[in-house]
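Working notes, structure below.
Heads up, one of the protein chains got dropped from this complex, but the rest are sitting where they should.
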Amino acid sequence: MREIKTRTKIKIPFFDLDPMNIVWHGNYVKYIEIARCDFFKKINYTYDEMKKDGVMYPIAKMDFKFIKSAKFNDEIEVETILKELEPAIMFKYIIYHNNEKILCANTMQIGVSIETGESLFEAPKKLKKAIDEFVE
Amino acid sequence: MREIKTRTKIKIPFFDLDPMNIVWHGNYVKYIEIARCDFFKKINYTYDEMKKDGVMYPIAKMDFKFIKSAKFNDEIEVETILKELEPAIMFKYIIYHNNEKILCANTMQIGVSIETGESLFEAPKKLKKAIDEFVE
Amino acid sequence: MREIKTRTKIKIPFFDLDPMNIVWHGNYVKYIEIARCDFFKKINYTYDEMKKDGVMYPIAKMDFKFIKSAKFNDEIEVETILKELEPAIMFKYIIYHNNEKILCANTMQIGVSIETGESLFEAPKKLKKAIDEFVE
Partner (left out) sequence: MREIKTRTKIKIPFFDLDPMNIVWHGNYVKYIEIARCDFFKKINYTYDEMKKDGVMYPIAKMDFKFIKSAKFNDEIEVETILKELEPAIMFKYIIYHNNEKILCANTMQIGVSIETGESLFEAPKKLKKAIDEFVE
């Protein structure tokens, strides 16, 4: 599979800061979710599409490495890289601020049938097609 | 209707603080929700009960008056007072820290039928019964 | 004083949804804060400027009226209207989705000297100047 990347800009809101005047570390989970949703939107496979395909992709694993901290009003950019689609969806995220890497993260999502609750190790056809079309 | 009150203790977590080292004001919406859920649990009318009665009670209005700020590890106490049950559920909340009032708030919730989406101006019978039994 | 308005677009993230698949009501406190910060940025009186002026503006009161609910990926628009500057800053907020009003809110902020902790009933000169220049 060829690597697919999208980039998403996020502006740090005040309410995400902690007493050290930097983003509280747990909020980066939100930023990579915004970026992941944006990835799916950009490849044209939306959340509603996923539902129609009868599949959910809950997070099974996630890890974060914090390099630098973001501050109020910083415009950060999340690079979202699809590493694997099957048997599980693996994303890598790199967050930049002023072209400096400030965070690396990874998530693994396992497909689950909405109807039966069973794990699905194959991605929906429409998702594969969406990726193929985005690559071209 | 006789006023019914319950009291709920909450300990301020670190992630609720803002750069001024005090609780970010928006987090008090969470504290009064914890207290309101605790109220319903204490009168023995749970969220599941509500669902079975086919009714939801979304927040239609809320207001807050901030008097003092809570800090990390503070043990605050929310007094939750049912002011009206029909046509809408009205709660008043007073938050105390070390017996000092630090916040007053009010919420109004309007009953909505889960099935039809219509507004319900009468409270479910089980809820009224639960209140009567709690008062005794 | 002439009314000053700014408008701020916000896209609803997934993590702000509740089990009813709509935005959890407490999250609107975040949206109006984003809009308020954007207001100050647009009139060219930033948070750093405020700090240099030795003043903070904590929220003293806030109220919300919920009309309709926002959903995942909705692009809402917050209209932020400065109603009063002294003795306290009063903002009114109207949130729209597809040109329909979905929420009204108000906040009152009282100036506090960072150094002494005293209440300030007069707005910093630079803030007044920023408003005058924005109006022109």
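For clarity, chains are labelled A, B and C in written order, and residue numbers in each chain start from 1.
Quick note on the criterion: contacts are C-beta pairs under 8 Å (C-beta built on N, C-alpha and C of every residue); 3 or more make two chains touch, one makes a residue touch a chain.
Being a predicted model, the structure only gives us computed values, none of them experimental.
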Field: Of B:20, B:37, B:81 or B:110, the residue in touch with the unshown chain
entry: B:37
Query: Touching the missing chain, which residues of chain C?
result: 14-15, 17-21, 24, 26, 72
Message: Could you pull out which residues of chain A are in touch with the chain that's been left out?
response: 20, 25-26, 29-30, 33, 56, 58-66, 69
Statement: Per the touch rule stated above, chain B touches the missing chain via residues 13-15, 30, 33-34, 37, 41, 46-47, 72-73
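As a working rule, only the chains that are shown with their structure count from here on.
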- line: Fit chain A to chain B (C-alpha, same chain sequence): the rotation, rounded to steps of 5 degrees, is 180
Task: Find the chain most remote from chain B, comparing centres computed as mean CA coordinates.
output: A
- prompt: For the homomeric pair chain A and chain C, should the interface be classed as same or different, according to whether the shared residue numbers exceed half of all numbers used?
  reply: same
Chains most often in contact, by C-beta pairs: B-C
- prompt: Using CA atom averages as chain centres, what separation in Å is found between chain B and chain C?
  reply: 25
- prompt: How far is the middle of chain A from the middle of chain B, if each middle is the mean of its Cα atoms, in Å?
  reply: 35
Statement: Check: chain C positions touching at least 2 other chains come out as 30, 33
